[in-house]
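With one protein chain withheld, the remaining protein chains of the complex are depicted in position.
Going in written order, the chains are labelled A and B, and every chain counts its residues from 1.
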Amino acid sequence: MRVAVASGKGGTGKTTVATSLALAWGECSFLDCDVEGPNAHLLLHPEIERSAEVTVPVPRLREEDCTYCGACADFCRSHALAVVPGKWMIFDQLCHACGGCTLVCPTRAIYEVDRRIGEVRFGHAGAIRFVQGELDAGEAHPIPVIEDVLKQAGDQGDVIIDSPPGTNCSMVEVAKEADIVLLVTEPTPFGLHDLTLAVEALKAINRPAAILVNRADWGAGEVHQYAAREAIPVVLEIPHLLAVAKGYARSRPLIESAPELRQHLLDLRAALVRTIRERAA
Amino acid sequence: MKICVTASSEGLNAPMDSRFARAPFMVIVDSETGEAETTANEAVSAGHGAGTQAAQTVSRLGAEILLTAHCGPKAFEVLAAAKVKVFGIGGGTVAEAVDAWKAGKLEEMENSDSSAGWAG
Partner (left out) sequence: MKTITVISGKGGTGKTTVTASLATLAHEEGRRIVVGDTDVDAANLALLFHPADVPAVPFVGGQLAVVDPDACTGCGLCVDSCRYGALSMVDGEIFPVVEVDRLSCEGCAVCTLVCPSQAFSMHDDVTGDYTLSSCEVGPLAFARLGVGGENSGRLVTQVRKVAADEARQTEAEILLIDGPPGTGCPVISAVTGVDLVLLVTEPTPPGISDLHRVLALTKHFNIPAAVVINKADLNPDLVVSLTVELEAQGVEVLGTIPYDEAVPKAQREGVVPIDATTEVGKALRHIYKRLRRVLAENTGVTGETIPSHHQQEARA
């Protein structure tokens, strides 16, 4: 089963929950797709064994074939190309790697080279197979890195995917790969508002969802009402525990700071499987 | 020669707009005849890369001089490649800017003066 752990709002406990799920479930794969700021390793403490570059194709010029007609710059929707008399310029960081300029050039003067934009790292944290993607600083396009991480999901066993926060295309890209999306929320006005946005995003790609309410003792009534209206099961409530917050501040996972939650995290797996089955029926 | 001035509306009496890539209009003034022709700046609505697009427009309009206040690094690179000299001025009308340039009062920009990205 592939579970994407996501949240509309940042800071609700997405990574906290995802990492402790992996620790509770034991043998599984953990993919950290929060590529702009992967943090799961700070709680899972994996041993990294190897890494691979993530590259995108960017255009380069065969000067001898260029007539400086500017067709490539006119075509480029990202305005990554500039052609002025006698000079052809590419701004790699604006380039979306679509390949259009290579097609539109009348003299086939443009070819592509691979340019690094990030890295994928592989390792293990005990029985957990760990994969992390990171977008290089200053790069604007996270999707190719996310895709390279997702390719590592494999067919064996459970896969827990730490999704990027928010409801934009990065999160949607991850959710598409999952059998179910576990939305981590908190019962505050911001939390509930952002939860509704996340649910709307998931409807657009038709993915089953389940909700986990963190800091539920702050008053989860509204979340339950909303969940009922949307027919999304609330599969677990976790109270606000200062020990967990302080543990997080010391790189201690939730399951260590609050071992009493272990059984709940195990039971959660069954609830997710049930939800997938019910949705499919 | 042709002088390009970034402006917020059309014509010689238009007030200058200080941001190169996002100025709504570019007024091209012929330094000899004093005639002006205004073009809408399409780069205004571009996402990233407004600078590169605006700079190419200046080059295609045949301007050798650009009068503006703020110019980002990508735009500056393209302008330099196109051998367009950039002079800094931020206020007054298009006509006043051209006069100031003619009188030699303006300093040429050696480098982009602002960071990449939109600045307001």
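As a convention for this text, contacts are C-beta pairs under 8 Å (C-beta built on N, C-alpha and C of every residue); 3 or more make two chains touch, one makes a residue touch a chain.
Fair warning: this is a prediction, and the values are worked out from it, not measured in the lab.
S.K.: Using the whole complex, pick out the displayed chains that touch the missing one.
M.R.: Result: the unshown chain touches A, B.
S.K.: Looking at A:Pro59, A:Gly166 or A:Pro208, which residue reaches the missing chain?
M.R.: Result: among the candidates, A:Gly166 touches the missing chain.
S.K.: One chain isn't shown here. Among A:Glu27, A:Glu49, A:Glu200 or A:Asp267, which residue touches it?
M.R.: Selected residue, touching the omitted chain: A:Glu200.
S.K.: Among A:Ile48, A:Cys69 or A:Ala140, which residue is in touch with the absent chain?
M.R.: A:Ala140
S.K.: May I ask which residue of A:Met1, A:Cys66, A:Val104 or A:Leu241 touches the chain that does not appear here?
M.R.: With A:Met1, A:Cys66, A:Val104 or A:Leu241 as choices, the missing chain is touched by A:Val104.
S.K.: Given the contact definition stated above, which residue among A:Glu36, A:Glu237 or A:Glu256 touches the chain not shown here?
M.R.: A:Glu36
S.K.: Tell me, which residues in chain B touch the chain that this view leaves out?
M.R.: Residues in contact with the chain left out: 22, 45, 47-48, 114-120.
S.K.: List every residue of chain A that touches the chain not included in the displayed model.
M.R.: Against the missing chain, chain A presents residues 8-12, 15, 36-37, 39, 42, 75, 77-78, 96-100, 103-104, 135, 137-142, 164-169, 172, 186, 188-190, 193-194, 197, 200-201, 203-205, 215, 218-219, 240, 245-246, 248-251.
Here is the rule we go by: only the chains that are shown with their structure count from here on.
S.K.: Could you tell me the distance, in whole angstrom, between the mean C-alpha positions of chain A and chain B?
M.R.: Each chain's C-alpha centroid was found; their separation is 41 Å.
S.K.: Quick one: in the complex, what on chain A touches chain B?
M.R.: Residues in contact with chain B: 70, 73, 78-85, 87, 89, 91, 94, 140.
S.K.: What residues on chain B touch chain A, complex-wise?
M.R.: The touching residues are 43, 46-50, 52-53, 55-56, 59, 74, 77-78, 81-82.
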